[in-house]
Structures are given as C-alpha cells and as structure tokens.
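Written out below as structure tokens is the structure these notes cover.
The complex appears here without one of its protein chains, the remainder shown in place.
Read from first to last, the chains carry the letters A and B; within each, the first residue is number 1.
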C-alpha cells in the first residue's frame, strides 16, 4: 500500500466528480458551451472546480516532493486534510459563497505546509 | 526510450500548441487581454485550451502514478488515446461546440482509467 499515491488519486477522483458536476450544471442552468457565465448557480459549481484546479496544480507536486523527505504517513495525513477541506469548500460554496472560508483554509493550509516541508527537505537534503 | 515520458511530453507539446492558438485567436477576433470573452470564435479556442488544462492536471499525475504499478507499454498506450482524443476534441469544438462529445469521451476516459489503475495499484501494493 502506497498511502501517498492513494491520497493523490482520491484527490483526483474528487476533482473529476467536481468536473462532472459542472457538466450537470450546464444542463440544469441552461449555460451552453463555450459560455461559463450567465447563471449564478452554474458559476458556483464552475468556481468550485476551477478553485480546486488552482490548488491541485500546487498540491500534487508538493505532496510528492514532500514525500521524498518526510515519512509517507505524515505526508499522506496532510494530504487527507486537503481532501476533507475541498469537500467542505464545495458544499459551502454551493450553499452560500461567503461561507466557503473554513473549507478554503482547510485546503490551502495543507498545500502551504507541503510546499514549505518539501522546500525545507530539499534545502537540508534530508 | 521511455514511452511514458514521451507520451507525457507530447501531451504537453499539444497543450502548448493549443495555448499558442489562443494567442493567435486574440489577434484574429480582436479580444485584448485581460478579456477572455466577447467573441464566440475566440471563446471556443480558449475553452479548448482551458478544458485541456483541466484534464492535464489529472492526466499527468495519474499517468506517472499508474506507471509505477503497471507495464509502461499499456500505460503509454492509454496516454496516447488521450492525445488523439484531445486532437478530435479541439477540431470538433472549433467547428461546432455541440459535436465535441466523442473527443471529450476519448480524453476523459483515459484519465479515469489511469486514476483508477493507479489507485488499484497503490492499494494492492503491486
């Protein structure tokens, strides 16, 4: 069992679900491609996917880089917080965008921790 | 020869071409930065790049993770389908957005297969 790969792939599955929900929201709110605006309900679902994309670009390389220097269990644990944070973020954003703070912090904080942990590891050459 | 790296880099070259085409479309349709809307023709070219970006974020980590558990030839083969799917998607989207289905399925399916294959590999610890 490779805990880091499992966390990485679960984060990607979650992201693919967010992407599928954008497709569903296109139909529900009548927003035809290539438009990505026009209905607040659609835009919320779309922004959840986009914001997750924005974070994944940093999360995944930092997760794997950190795992080269620190124990896999700790790194995977921090990664799991990211997934929980994203789930809270998605639920809150769709209900009321102004309430997305907690979920956002719980997903940006793990990214920051992993980037800094990997940077320290790479500098110290542990 | 490393088939997985070759497929990954060819997918990135294709993506860089899509990006260059967005630059070209800015001139052709008169859409000045920072705007990304205002002309349907521009938006189609832009959405091709963005949708490819959305998939690459999952495709590349899943490709490399799957390659840690399964034979490189199979993994690279699934990756090659992704590139063909993206080419069909781009051509269809620019001609008529509603016809992008086939290319989309041929590019999202390989991503899904690779994520699940990597997840199974990571859980079974092959």
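Details
Methods note: a residue touches a chain if its C-beta (ideal position, glycine included) is under 8 Å from a C-beta of that chain, and two chains touch if they have at least 3 such contacts.
Worth saying up front: this structure is predicted, and the values here are computed from it rather than measured.
Contact with the chain that does not appear here is found for just one residue of A:13, A:57 or A:81, A:57.
In the full complex, chain A makes contact with the omitted chain through residues 37, 40, 43-44, 46-47, 53-54, 57-58, 61-62, 65, 68, 93, 97-98, 100, 108, 111-112, 115-116, 118-119, 121-125.
Residues 1-2, 5-6, 8-10, 12-13, 15-16, 19, 32-37, 49, 53, 56-57, 60, 64 of chain B touch the missing chain (whole complex, contact as defined above).
The rule is simple: only the chains that are shown with their structure count from here on.
In the Cα superposition of chain A onto chain B, the rotation angle, rounded to steps of 5, is 120 degrees. Centre-to-centre separation between chain A and chain B, using Cα means, comes to 19 Å.
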